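Here is the structure we will look at, set down as structure tokens.
All protein chains but one are shown at their positions in the complex.
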Amino acid sequence: MRHRVAVLGASGYTGAELVRLIATHPGLAIGALSADRKAAMTMAEVFPFLRHLDLPRLVRIDEIDFAALDLVFCALPHATTQAVIAALPRRSRIVDLSADFRLRDPALYQKWYGQPHAAIDLQAEAVYGLTEFYREEIRAARLVAGTGCNAAAGQYALRPLIAAGVIDLETIIIDLKAGVSGAGRALRENLLHAELSEGTQPYAAGGTHRHLGEFDQEFARVAGRPVLVQFTPHLLPMNRGILATVYVRGEARDVHATLAAAYAREPFLRVLPFGALPSTHDVRGSNFVHLGVVGDRIAGRAVVVCVMDNLTKGSSGQAVQNANLMLGIEETAGLMLAPLFP
Amino acid sequence: MRHRVAVLGASGYTGAELVRLIATHPGLAIGALSADRKAAMTMAEVFPFLRHLDLPRLVRIDEIDFAALDLVFCALPHATTQAVIAALPRRSRIVDLSADFRLRDPALYQKWYGQPHAAIDLQAEAVYGLTEFYREEIRAARLVAGTGCNAAAGQYALRPLIAAGVIDLETIIIDLKAGVSGAGRALRENLLHAELSEGTQPYAAGGTHRHLGEFDQEFARVAGRPVLVQFTPHLLPMNRGILATVYVRGEARDVHATLAAAYAREPFLRVLPFGALPSTHDVRGSNFVHLGVVGDRIAGRAVVVCVMDNLTKGSSGQAVQNANLMLGIEETAGLMLAPLFP
Amino acid sequence: MRHRVAVLGASGYTGAELVRLIATHPGLAIGALSADRKAAMTMAEVFPFLRHLDLPRLVRIDEIDFAALDLVFCALPHATTQAVIAALPRRSRIVDLSADFRLRDPALYQKWYGQPHAAIDLQAEAVYGLTEFYREEIRAARLVAGTGCNAAAGQYALRPLIAAGVIDLETIIIDLKAGVSGAGRALRENLLHAELSEGTQPYAAGGTHRHLGEFDQEFARVAGRPVLVQFTPHLLPMNRGILATVYVRGEARDVHATLAAAYAREPFLRVLPFGALPSTHDVRGSNFVHLGVVGDRIAGRAVVVCVMDNLTKGSSGQAVQNANLMLGIEETAGLMLAPLFP
Partner (left out) sequence: MRHRVAVLGASGYTGAELVRLIATHPGLAIGALSADRKAAMTMAEVFPFLRHLDLPRLVRIDEIDFAALDLVFCALPHATTQAVIAALPRRSRIVDLSADFRLRDPALYQKWYGQPHAAIDLQAEAVYGLTEFYREEIRAARLVAGTGCNAAAGQYALRPLIAAGVIDLETIIIDLKAGVSGAGRALRENLLHAELSEGTQPYAAGGTHRHLGEFDQEFARVAGRPVLVQFTPHLLPMNRGILATVYVRGEARDVHATLAAAYAREPFLRVLPFGALPSTHDVRGSNFVHLGVVGDRIAGRAVVVCVMDNLTKGSSGQAVQNANLMLGIEETAGLMLAPLFP
């Protein structure tokens, strides 16, 4: 028997990626798809790459019978999401992919998102969805908040190191390279092929990117005291993939050993041999994360490189992994698809 | 129980694509992987994107115990293949992905490949692997010859039209656009990113491309008389994907109806509504083929557009589909992966 | 002394390309730049790649003193252009890059553009800007209408052949591959990097593309009777470049000789040796056109391949070339920039 799920916001990239993953998932079936502005269209019209699937027609959210569903994936824009989720039946279990429930503290939310939170009780209830570090809470949660994709990459590189005390906490720098699908299906000049291909540039630099709110919240929790990191994302001419180059102070061998030990039993996290560094090519379209560590000619410095697919492990794959936990399905179900290369 | 298979030539793109597909195939398991020049390496070293799989180490072909295998995928270069396959045990069932056994007539082989065939008896025995048109022969075959990827695209567009007599046979033109992975992992200047990205050019134009041998052989068989088509392939700055724009003379509605009827029950072939044309984006990484038909302002002209992923349906996906038939597995097993978009 | 020119519509790609070319043009200087919605901005804000130039601030068209200008480049959208040009002082000399004045016949304009022309007298006066075929008219013209970029590619391949009578006129097919900048800076989903890179698709197929209006008009003029061609454009994952693969019936050697003779003295048109075919890589960012011809194994068939940069020779480079003629400057002035490779 398959659990019936809905995807709210099925006309965006994370929505489509959810449908792609669920298409070959043995334990999930799509019961409803919503897209307010494209209601009444078929998914084949919105995303012809899903043409081979037998999918329900797109509807407005208010047309969905939530009582008939076991779980709701919510892939709606930031801010909209709060109102939608607040209006869902209390019994609905929800995996949210927006930014709305990632920060627990209403003040922190207001600081990073520039407006007060409209569903503070839900915010308090939501579990942060970085699966490997919140497994038990996720299993029991009603509402799981998917992480930022960049925030996930940085945390996979750093959480075990902060927890183990093997690196200095004052000098962490995350230089991140991101593919364009992370920006969603927004119609902006800088996302056009003509303006994005064949070049690169930083964005939201200087301590202004919203995922810093997640780093602050989570690293403080792990360290037991505030940890401020520097974070510079760059937009790259590729569609999928995040590569985080993380500069830390600590013994490189210790850094590597700590990560290797922390992730030894994780099905999706792979630590490469010491000195080897990963490529985003090697995880594209998959739920896997590859991590590598090198030292430097300057003693006491190390670089951790973490790669993932922002739409899969950084977003929709993580969401399915969390849904698996919530529904009591095997955690890896539907997620062992190999990356696509070349 | 899974059937044990070997992949000979596992260090090339079609070999890697076979491993990718078999990784989530419910009925196949990899028993051996060969790569003569990379013997003793692990697949993770050759293709880090397969790092998560538990795979046998690469070996030389002569190290493989063929008696322990149910089927052999042969993804070796042209010409080499003949000798290798001729030396395999007579009981081994083989799906070949090279060009060596596509042409039945030794003279035709010599004409297009410039040398005599070295295994003429096997050539006679081989079944042409265009699944939808040779299903029963493939089921019973010992040796199946995978089609050229371009040749498959052209045939999906044309075979039913030729068979039904709805188009003129003297005026067929196939203008084809192909991604670069079709050229394999060869080290050639024109395949470098710096020389291939951001531009396009024709190659093997003027009736010289070897896949014309397949068109000649197959279209003559369908028509019952020789059919010569014009064929111009172009290399595009993309890794996967073939788009064949096929110009025919005939009533466009008849052309569409003929294709729609021919493929109505095919699991992987989708004919779009009349007037809609497909994109390679919509089949990338999948075993699906999308076909579209439009008419023209000039009466009696039609254009058929056929798209597929050259590495999947055009090569390794086709090979797995044929292996499924040969092993008595469900034909679609392991092949219903959705395309990757974006 | 430099001639002072204005660029109307300087915030689009053809406008920016004009500024790029004029930046190193020995005989032109920019006197005014307009962009209604971006008026008061600097070009460095709109196009940071022009930051090094000392340019006037963007203004609204009505702020420009046309009396102080020797020539006006009009790079505005279709339909808008008619009204703008009709309102310019009668003494202004104009090179228009829009589609508004390409078709001489008001009925033909209405057919292809779906509305009546609003400046029929100007339409009658405008000279078609395909430089090599309208040189004397352009020299004397007040208003020159830049050609469609696809239309230019097709005409360079075909005009001499039609004029010389070396090809059949009933069976011409133009299969065209175009880079995305030809679509302009429009915000459309299919032009996003995430949706356009790594794949290809046809558009405006089946005899519906507006550049057919130009083919019809011009080929009829050359042939002295109607000539209908088939035309299928495809959108490719590259920013600049057009490659037209033109299928004709005629002796390939005659076709080659005819083109070679026609263009022997043209500074920007290069005919490759017989049998060699060009690549868009070889003309990117330049005003050059490369043409190649091959025969086919079927006697009496030939393929002509024509490549150009749609923004340069297909649009802004052509415009500068025409302006040079109109202003009595050397025709090649400012246009001998080598292509950019890789």
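We just call them A, B and C in the order they show up, numbering each chain from 1.
Quick note on the criterion: a residue touches a chain if its C-beta (ideal position, glycine included) is under 8 Å from a C-beta of that chain, and two chains touch if they have at least 3 such contacts.
Keep in mind that this is a model prediction, so the values were computed, not measured.
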item: Which of B:Met1, B:Ala67, B:Ala140 or B:Leu187 contacts the chain that the document leaves out; value: B:Leu187
item: Residue among A:Gly165, A:Gly207 or A:Pro273 touching the omitted chain; value: A:Gly207
item: Full-complex contact with the absent chain, from C:Ala39, C:Leu53, C:Ala204 or C:Ala257; value: C:Leu53
item: Subunit A, residues in touch with the chain not shown (by the definition above); value: 171, 173, 175, 177, 194-195, 197-203, 205-208, 212, 228, 230, 232, 234, 236-241, 243, 245, 247, 275, 277-281, 284, 294-298, 301, 303, 305, 307, 342
item: Touching residues on subunit C - with respect to the absent chain; value: 13, 16, 19-20, 23-24, 47-53, 181, 197-198, 239-240, 268, 270, 278-279, 281-286, 288, 290, 336-342
item: Interface residues of subunit B (partner: the chain not displayed); value: 13, 180-181, 185, 187-189, 191-194, 196-198, 237, 239
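As a working rule, only the chains that are shown with their structure count from here on.
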item: Chain of greatest Cα-centre distance to subunit C; value: A
item: Innermost chain, taking as reference the mean of every protein Cα atom displayed; value: B
item: Interchain centroid distance [CA atoms averaged], subunit A/subunit C, Å; value: 45
item: Inter-centroid spacing, subunit B versus subunit A (mean Cα positions, whole Å); value: 36
item: Contacts with 2+ other chains: residues of subunit B; value: 197-198, 239-240, 278-279, 281, 284, 342
